[in-house]
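Here you go, one structure.
A single protein chain has been removed from this complex, and every other one stays in its place.
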Amino acid sequence: MSSTFGRLFRITTFGEPHGVAMGVVVDGCPARLELTPEDVQRQLDRRRPGQGSLTSARDEQDQVEILSGLDNGLTLGSPIAMMVRNGDQRPGEYAGTQDIPRPSHADFTTQEKFGIRPSSGGGRASARETWARVAGGAVAEKWLAREFGVEIVAWVDRVGEEGPADVDVLTVSRRQVDASEIRTSDPALAGPMAKAVQVAKQEKDSVGGVIACVCRGVPTGWGEPVFDKLEALLAKGMLSIPAAKGIEIGSGFSGTRMRGSAHNDPFVQKGQGLGTVTNHSGGIQGGISNGEPILFRVAFKPPATIGTAQETASYSGKETKLEARGRHDPCVVPRAVPIVEAMSALVLADLALIQRTQK
Amino acid sequence: MSSTFGRLFRITTFGEPHGVAMGVVVDGCPARLELTPEDVQRQLDRRRPGQGSLTSARDEQDQVEILSGLDNGLTLGSPIAMMVRNGDQRPGEYAGTQDIPRPSHADFTTQEKFGIRPSSGGGRASARETWARVAGGAVAEKWLAREFGVEIVAWVDRVGEEGPADVDVLTVSRRQVDASEIRTSDPALAGPMAKAVQVAKQEKDSVGGVIACVCRGVPTGWGEPVFDKLEALLAKGMLSIPAAKGIEIGSGFSGTRMRGSAHNDPFVQKGQGLGTVTNHSGGIQGGISNGEPILFRVAFKPPATIGTAQETASYSGKETKLEARGRHDPCVVPRAVPIVEAMSALVLADLALIQRTQK
Amino acid sequence: MSSTFGRLFRITTFGEPHGVAMGVVVDGCPARLELTPEDVQRQLDRRRPGQGSLTSARDEQDQVEILSGLDNGLTLGSPIAMMVRNGDQRPGEYAGTQDIPRPSHADFTTQEKFGIRPSSGGGRASARETWARVAGGAVAEKWLAREFGVEIVAWVDRVGEEGPADVDVLTVSRRQVDASEIRTSDPALAGPMAKAVQVAKQEKDSVGGVIACVCRGVPTGWGEPVFDKLEALLAKGMLSIPAAKGIEIGSGFSGTRMRGSAHNDPFVQKGQGLGTVTNHSGGIQGGISNGEPILFRVAFKPPATIGTAQETASYSGKETKLEARGRHDPCVVPRAVPIVEAMSALVLADLALIQRTQK
Partner (left out) sequence: MSSTFGRLFRITTFGEPHGVAMGVVVDGCPARLELTPEDVQRQLDRRRPGQGSLTSARDEQDQVEILSGLDNGLTLGSPIAMMVRNGDQRPGEYAGTQDIPRPSHADFTTQEKFGIRPSSGGGRASARETWARVAGGAVAEKWLAREFGVEIVAWVDRVGEEGPADVDVLTVSRRQVDASEIRTSDPALAGPMAKAVQVAKQEKDSVGGVIACVCRGVPTGWGEPVFDKLEALLAKGMLSIPAAKGIEIGSGFSGTRMRGSAHNDPFVQKGQGLGTVTNHSGGIQGGISNGEPILFRVAFKPPATIGTAQETASYSGKETKLEARGRHDPCVVPRAVPIVEAMSALVLADLALIQRTQK
């Protein structure tokens, strides 16, 4: 089940970055949804490397081809398969990594797990795999928007020490986020964040960061009470993204320093129903959405591939030096923004379908 | 699937705290494991409330009864069902909560989701549900210990502002953790932490905290490459615990402030294989265990039930005041220690079985 | 997953017949269903042995106890656990079977699979396990009846050479079925069928048979197009019943002798929609219900436990004779009627929930 995510709205992904193709099968998407390649391509374009000075210069071939599941622009309720061929394979770039597991990469653990590893590149652990998530997430997002008016917006909250971003979670939009290449929506931070990335790049190093995300318009009642809590499934989805090292919902780690009397979100009438005065809960109580915006933050480590030489050991245990060549991102967070949105959409679409069974 | 956790080593839990019984069915535990009620009761006793001045005074009836799956003290490979009857039901305690959803509890969202809520208490969202997790986790833990020598130890890392605990992750033991009622293993912090809880209790308030956990002896190769990464499943398991609001693996959020050159864990020969010099990865690379100790931290919010009166609204939207009566914990982290261990054991046992399919 | 059936409407069963208890956890039943122990007990009573001269004389203790999931007689949407303690344990009855695997029983294969077997009786392979299925199925059936008006009726179609029963599938009722102890609804066959069983019993032998089943009132649209076809899930459910050896849907094996021109079911207007003139399809086309009655038949082998001495071999390969003592049914089909109904209800309830996701 390694390559399947979701129960009712499910994606199954495939592809090694340096093999023939990457792809995704979206199963469980309800029928009669209008869907075009452009709906998917829009988010894929935001994920693509080579978008500016802050990301790597690879020109990934990521024009999506939809192979199945549509008829006259409408979904049929059958699996929607999408694919992209891998055009730009440069195995030479990975020369020297066959005998030396790259530190903090998946090379060593993949070898230990399977007794074999791809002859070049990162295999399924590569960031290229996220192409399939973003494609699948775009379908989920389209359905959530049409059916419930759900809006999902993620942004860069911090790069290294630059942050957190000052953002109005009720109004922040993708347009605002995309206004800066670094994809924060705090204009005052765009410059310092970009500079932190550029400095790391110049120093042949990398830098980590944090992405924040809001999901607006989620109705009450999504999420299951015990193990499949909304926050638990978001946590699984986010921590499955390469380089993610943590997640916090609502008040998160800082909330652990608060008293209950300050942390509790009192109820108040809002429209026809109840809302809360504050939102330390991040829109989720007892694993179930309460109608307030869903809020969370995801930690991304500094990319493991760096140009600086590293002292390490070969597979056979011999001390050696490793120096990465070729293209690599000094910071993943700008490109990870649409990936966080995609995983959010997949979690929400799945829980939305499950909640329909209660009607 | 709300009440099932795991794929091959699975638990299914049941029970409302104020109903007839709580229980768990453990399915997928391999045959021929020696198992006694004491193996399970040991961890249940650590979870039980009323253990000291820092927890609530309820005397939960939690003597486990094993209903199936054993023959002459050995598991049969069939489901192991365990149960405890709910002896100490005091619905009166919840008087007044029928018309008013408790702030930051699951009362409101449960009603919105199901169109019905238990007539008293928290239903499946209650902390009492964790009895079943701890019982199931104890079986997983026994198997992991016997089969692989895995050791899992959690401790209180911080209470409010008191922390983090200074702990040697290579040697910390449950005996050390249980030496203080607050369940930290840092002697210098036991006093301040306990005091923080007592002060909150006196002020009819509550306080949050952080639990840290180490899993030692996990072989290389556990965890799946894409969606079922070891850290993703740990994140799901931990964020499904009531009151949990965040998780970080290895360097976590603080690692996002580091440069790659400092964050990467260089390889070095250890014994017959490779180990890493540092462990910012928290024992996991690319979703797969690398043989180093697995390290993570879980954030717990201050409990929502407090004695102080709160301004809030009734289900019908009317402004009102709510004041909790009866017993409630001012801080969940001491009792959550065995719950974190249980969820860790369940995740690891499941992935251990999956990894067997590669042999 | 051996002991879980269903995806959204799921049961997980536990218990060895000669252990402490048998039980079932029903997860995924929608909230606000009226449910009483009597709803469940009614079908359990039909399954119970010792009901007449045709079944074994055991007086199973099978009064159901509902442990969770209900509040004031309504389901909460949480797991409904039900249990019965095993009162009548007579391990002596199984004396002599420890060294000799009973022919055509699961003794040998259980030992081969798990490296261990229960010290007495059939473990999970025992017919006693079906108690849990019938209890779970009764909940599914109640929900299907209230929500959609679905009616499920099974009957004995053949015993040995006596049959098939001449039954009007549009009107046959459980009352008619229960009018004879053998549970056929063809009065002309009740006598010959009963006699076939009695003769087998007198000769210390056993006899096989066939059960037919109709599900009326199933709306169009239940069942999934490819692997989770309605007939595929019915087949899985039925072939998981102990002693079941075959299933046929609609025209089944006899339909393979027909020409397409005779076998096809032409459409015709019925009420507001379309129906079919004939029903060789058994109410299912392409894996999806078409609104016509769902019809299928299940083959049950003659019970393996017989009083006659059998030449066989011990576990160590030594030639020996085995002669069963104690109580055993000479024919399972009368008692299997409610089990077939239960498995049908579980399959239909699951697919009904899945179909809700299309709305």
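Going in written order, the chains are labelled A, B and C, and every chain counts its residues from 1.
Criterion: contacts are C-beta pairs under 8 Å (C-beta built on N, C-alpha and C of every residue); 3 or more make two chains touch, one makes a residue touch a chain.
All values derive from a computational prediction rather than experimental measurement.
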item: Contacting the left-out chain in the complete assembly, out of C:R158, C:R183, C:R216 or C:R335; value: C:R158
item: Touch with the omitted chain, as defined above, among A:T12, A:S206 or A:T276; value: A:T12
item: Option from A:M83, A:A190, A:M258 or A:L274 whose C-beta touches the chain left out; value: A:M83
item: Footprint left on subunit A by the chain that the document does not show; value: 1-4, 7-8, 10, 12-16, 19-23, 25, 27-28, 31-32, 65-72, 74, 76-81, 83, 113-119, 123-124
item: Residue ranges of subunit C at the interface with the undisplayed chain; value: 1-5, 7, 13, 101, 103-106, 108-110, 112-115, 122-125, 129, 158, 160-161, 200, 203, 205-210, 220-221, 223-229, 231-240, 242, 244-253, 255-261, 263-269, 273-274, 276, 280-282, 284-291, 299-306, 308, 310-313, 315, 317, 319, 355, 358
item: Subunit B residues touching the omitted chain (full complex); value: 7-8, 28, 30-31, 77-78, 225, 353-354, 356-359
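The working rule: only the chains that are shown with their structure count from here on.
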item: Copies subunit A and subunit B touch via same or different residues, half shared test; value: same
item: Computed distance of Cα centres, subunit C from subunit A, in Å; value: 46
item: Intercentroid distance (Cα basis), subunit B paired with subunit A, Å; value: 26
item: In subunit B, residues with contacts to at least two other chains; value: 1-4, 7, 13, 113-115, 123-124
